[in-house]
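Some chains have been omitted; the remaining ones sit where they do in the full complex.
Order of writing sets the labels: A and B. Residues in every chain begin at 1.
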């Protein structure tokens, strides 16, 4: 006989997570979504801002998302307790109507920006909006140069973080549109830590550039300077810049630059909400190109990354990452730095 | 690392449960049903009475329900051991045919009454038929005034008990047919304990009466006296009386009265067999009304109660009820009294 043991669940609570896309929440919807193992109800108030409440009535644990909305208040459908957007109970139809002190639900700090609805899962008093990853480029570019996608994955969120922190996988896993032709793997990625941001960067000479860029460069067949830079923000939010330029090193002014955001929000230990958004500095007014580019990115993820990462999870089962003794390669530098940092932050938080 | 712990399973064994409806068992059927985590085989003997055996052959644990019936005996299909309705082995085709002492299956005390097949899951010597909840009204009324329904639910049986013990939910959860228009919630339900029965009762003045009754009262639009009374019998068997009367307080003789039975039989910790039956004292000969009324009750349960209670279970996960620290309201008085009583009985039984 052996005891079953289980690695402790490890989510940062004092952290900003993307809970939903702006487009997922119209004025009617009661959206329920599980974030780091807590079900949360999201709805848009009459002033257009977003409210978020624990999706669990304190009386008998019915989901408030099954309830009825009136103004900015939600009435639990099971026995009629009513809650406002702060989670305070405003009406108890039972007995003398007195509201028990404990009769309240947790409400969450929310910030909506740049097409994302961010949620702070921990202590509200510690919520610091200045810590939200800067995605403002998504608002600065015209709609025809911006897109947002939501995807669902059956894996631990750290496998998805690893995927972005080690972009050498593009050499091997991806089809021609974004393939890097084996150029990334030989490079030692440049890993930097500044404040709480960990960056990893690859610079290389491509000949020709990635197909995605090549056709929009002056000389499609010729060599181009390229780079990837990923900036990781805890717990699993990443800004990825991808660029190509010819006859210059000023990517932003002379070249083609993509501003991608890969944001992973754990649902449970083995499932993850994946939010992807992208803007660019070229063909900014071309809505048709924009749609095709977003569709191409989604397809690449769904057909190439997702099956690989879910298979990886399947093979790992419920074992921990270090427990399986992974062999580390030079391209792992960024991902491993992030895993170590996250472990530190988790230890600090649980201390 | 943390150890996974699990709340102990808690079913009363020395108790009467409804295992099936009379109509589920014809003379051919070998019905298998899991009751408080034990699979049981039910069949109707040649004399019409019901036999119940543990549905697990003592040899290699094949289900006897896959076996072959001859007279009142069942032959295991795997290696041919034969058992009578007492669970005694009557034939061993192997070797010299001697029957090993331990070669027997548990048989159960059964009582069939009023359209229900009751089973005693514990020690047979303790089975006392006088403890079976009185449902005789189901036999006293004509067939055109009686109906029985079986429903299956993915939740702990105590959530279904709570649902009936706190009928204030009708104010909030249910559609017009049985809605009580917010009249119940403000009342303090009258909770009584007499012997081993816990009763909860609501009396109110409705204007008009519940739609179900109103159209059959002398003055459909006018006010009526109404009451609900639930009598709970351990472990999870409830008799609910619902009535309306105008210009009188004699519900039974002057008014409309429903005699409902809500009987919950745990299958496993998180799944429950729900048996519902109903009779009435009005339109007793109207079979068409009867069918429509039963269909309406079933629909209300399937569309309104069941999704809510299963969602509640989903949200509670495998956590215990008290562990989640429910906020209690005045309407919980009956349900909580029942939960406490059941805990006491479980402690006594396991002592």
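Criterion: a contact is a pair of C-beta atoms (placed from the backbone, for glycine too) under 8 Å apart; a residue touches a chain by one contact, two chains touch by 3 or more.
Every value quoted in this text rests on a predicted model; they were computed, and no experiment measured them.
Chemist: Number of identical chains in the whole complex, 2 of which are shown?
Modeler: Counting every copy in the complex, the total comes to 3.
As a convention for this text, only the chains that are shown with their structure count from here on.
Chemist: Just give me the whole-number Å value for how far the CA centre of chain A lies from that of chain B.
Modeler: Roughly 47 Å, centre to centre.
Chemist: Tell me, which parts of chain A touch chain B in their complex?
Modeler: The contact residues of chain A facing chain B are 3-8, 39, 55-56, 58-63, 66, 75-81, 92-97, 100, 102-103.
Chemist: Would you tell me which residues of chain B are touching chain A in their complex?
Modeler: By the definition above, chain B touches chain A via 1-4, 162, 166, 168-169, 171-173, 182, 185-188, 307-308, 311-312, 314-316, 324-331.
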